[in-house]
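Just one protein chain is left out here, and the rest sit where they should.
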Amino acid sequence: MPTRERNLWYVGGLAIVVYALFPVAWIVSLSFKAPSDIANGQFLPSDFSWVNYQTIISGSASGLFLPALRNSFGICLIATAISCLLAMFAAYAIARLDFPGKKLILSTALAVAIFPVISIVTPLFNLWRQIGLYDTWPGLIIPYLSLTLPISIWTLSAFFREIPWEMEQAAQVDGATTWQAFRKVIVPLAAPGVFTTAIIAFFIAWNDFVYGIVLTSTEAARPVPAALGLFSGASQFEDPNGPIAAAAVVVTIPVVILVLLFQRRIVAGLTNGAVKG
Amino acid sequence: MPEDTETERAVDRSRSRRARTVRGRPRTPALAATLVLAGAFLAACGGGEGSTPTLTWYINPDSGGQAEIASRCTEEAGGAYRIETAQLPRESSEQRQQLVRRLAANDSSIDMMSLDPPYIPEFAEAGFLAPVPDDVAEAVTEGVVESAIAGSTWNDELVAVPFWANTQLLWYKKSIAEQVGLDPTQGVTWEQLVEAAQEADTSLAVQGIRAEALTVWVNALIESAGGSIVEDPGSDPSDIQLGLREDAAARAAEVIKSISDNDLAGPAFSTAGEDANVIAFENGDAGFMVNWPFVYPRALSGVEAGTLDQSVPDDYGWAQYPQVVEGEQSRPPYGGINIAVGAFSENVDFAYEAAQCAVSEENQKEYFLTNGNPASLASVYDDPEVVEDFPMAPVIRESLEAAAPRPQTPYYSEVSSSIQREYHPPSSVEPGTTGGRAADLIEAVLAKEELL
Partner (left out) sequence: MSTTTLPPGTKQEPVSSPPTGMSDRSKAERKLGWLLAGPAFVIMLLVTAYPILQAIYDSLFDFRLTDPDNRSFTGLSNYWVILTDRIWWTSLAVTLFITVVTVTVELVLGFGLALVMMKALSTIRPVVRAAILIPYAVITVVSAFAWQFAFDLSTGFVNTWFGWLPGIGADTDWFGGQWSALFVICIAEIWKTTPFISLLLLAGLAQVPDVLQEAARVDGATWWQRMVKVTIPNMKAAIMVALLFRSLDAFRVFDSIFVMTNGANNTESVSFLAYRQTIARLEIGLGSAVSVLLFLCVVGISFLFIKGFKVDLASTRGDS
């Protein structure tokens, strides 16, 4: 590759990294500012201070933050796993089989996804209280499924539709068993779609705010975005921006690792795909 | 338990599916971790049945003072009951939303709650508050500042227990006041402040943000001018009598207009809240400020942390809220927290006992000293320790005696939002018309003819 093009790639890559990570760097910088320093109008803190991290890990906010961290990860991972599983089967059926009701399922998925959560939340709250699911993990996982299933089904249907299913039969003709054909031909083709869907589903559940606030009341099930609303500043008029920034950093690091792992999986899907000549 | 079967069913489903397909990534570790977590959670939720009743006190976030009071009162109860605190969200509007949602569902777990006074009429009218026994009412109002009692009263009945009371003071830089020859401690009007700020070429920090703070300011101005926003709440929302078309409201609007016309509140007037104001005061942009007393301990901790110079708090002066009419005492804002008992609580008697313990003189003094939230009991202000830590204590007490609560009506949130809509941005306020428009809006909204 000519040097000029290579250099352009480097410059471009740097620009992209700066664009993507600059606000993240800002949050990290905020997390290192002591409460009285937070409004200094500068990008960097005048004095690096660990006090915000102390507050959320061992200090006054730790009772709110650490359980919320556990809740968020557990609930979102479970919801993502169930969602991907169910969506995979539904999408397979929609893409490959011919049965009445396919359109019904797709439209229902859409309708469910777009109805404003704000209005659903109060009747759901009343229902959950009566059933006993209020302030529990399943009490959040189930509504999160309603958030993630629609986009998962639609996304996977779109991908499965493009997979050349004939190749499975071609492999079988070549002597592979049904099982081997599926595993060695179809699965690598489906992998990019599945992992893309998994990331998207996870982040939809991860970012939810309204369900978390309404359907929980204690650290038994409260997720991180809801817990951030409970952090307190030095007085009722001061916003705890420092601890919030620190919490954001702590919460984002494992997710970044998750992203790094997933992006390698998508890479694997791209390079091994039998679709390329 | 429902969670039991849900998780297990989900696990079973995924197990049987796995037999039919293969996944590109082993799921066992994730599943195992989930099961372990689920198991731990189930174990934890199984226990907790003691013989001592546990009272749950829903508190607004603070620096830990209410939790300490809870543990002290648990000790004092000597085994009769335990008090546990539960956190509410930081914003007072969100606190109200959570509590209303649960009380509307007859939540019996709410024994005590720390309520923001403007919302007390709404809760009382909706039947969310357990009635206050007469003896308790007498005990908790003895020696308490006027505004705190008014803030806990609805329909001439005490419906909550006064806890701590907040008010705004006029803060100023002594050096600047000297420079222009002004002595705010002798009573100063808004007009004089405007002139002084212009002369000294400094800003006057007031809250012009479109939030509750704006209603606080507008209310204080109208009350200081001798009027009220709501003159009679009426039994039906459409019967509400508003004082926004009267002279007092017009005079209040004049004050707002003169500050905004002369550009005295800085460039970010329409987005300035209490936090932004204190920042401007600390860094010298503003020489005058109206704000709650938290600014003082905040300056001191800034000095301790090394981000604020000692000379800054040394220059702080304080006085009662500015007057609108010369010679007529101003009516500063009133805020704070009052403790109410949930109507569906199973331990109403214990809850009132606990509330009485929480507002004892000892506890109020401790709370004042450690969290910087002024007491509602007047005698606390005579305590030498309090005066030492808070030299402005006497001014706070006087202000509290004169303070006027925000409009008392079950539709407070509508009234406040309407005021915020019409009086924001402050640069758009016109003495003859803004009050009338706000009144029209409130009436239309309460008659369900308009959205808010």
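Read from first to last, the chains carry the letters A and B; within each, the first residue is number 1.
The rule is short, and it goes like this: a residue touches a chain if its C-beta (ideal position, glycine included) is under 8 Å from a C-beta of that chain, and two chains touch if they have at least 3 such contacts.
What you see is a predicted model; the values in this text were computed from it and never measured.
Novice: If the hidden chain were put back, which of A:Trp26, A:Trp50 or A:Trp179 would touch it?
Specialist: Going through A:Trp26, A:Trp50 or A:Trp179 one by one, A:Trp26 is the residue touching the chain not shown.
Novice: Of A:Val51, A:Ile199 or A:Ala220, which sits in contact with the chain we cannot see?
Specialist: Answer from the full complex: A:Ile199 touches the omitted chain.
Novice: Over the whole complex, note the residues of subunit B touching the chain we left out.
Specialist: 13, 93, 97, 100-101, 104, 122-123, 125-126, 128, 209-211, 267-268, 270-271, 276, 279-280, 410, 413-414, 417, 424-425, 448-452
Novice: Need a quick check: the contact residues on subunit A for the chain that isn't drawn.
Specialist: 1, 6, 9-10, 12-13, 16-17, 19-21, 23-24, 26-27, 30, 38-43, 86-87, 89-90, 92-103, 105-106, 108-116, 118-124, 127, 142-143, 145-146, 149-151, 153-155, 157-159, 161-167, 169-170, 173-174, 192-193, 196, 199-200, 203, 206-207, 209, 224-225, 228, 241, 244-245, 247-248, 251-252, 255-256, 258-260, 263-264, 266-267, 269-270, 273, 275-277
Please note the rule applied: only the chains that are shown with their structure count from here on.
Novice: Could you list, by residue number, the parts of subunit B that touch subunit A in their complex?
Specialist: Interface residues on subunit B, with respect to subunit A: 1-3, 6-7, 10, 13-14, 17, 21-22, 24-25, 27, 30-31, 34, 37-38, 41, 44-45, 60-64, 86-92, 94, 98, 101-102, 105, 107, 273-275, 278-279, 292, 294, 297-298, 301-302, 305-308, 371-372.
Novice: Give the list of subunit A residues in touch with subunit B in this complex.
Specialist: 34-37, 39-40, 46-47, 60, 64, 70, 74, 77-78, 81-82, 85, 88-89, 122, 125-126, 129, 131-133, 136-138, 141-142, 182-183, 187, 191, 194-195, 213-214, 217-218, 220, 229-240, 265
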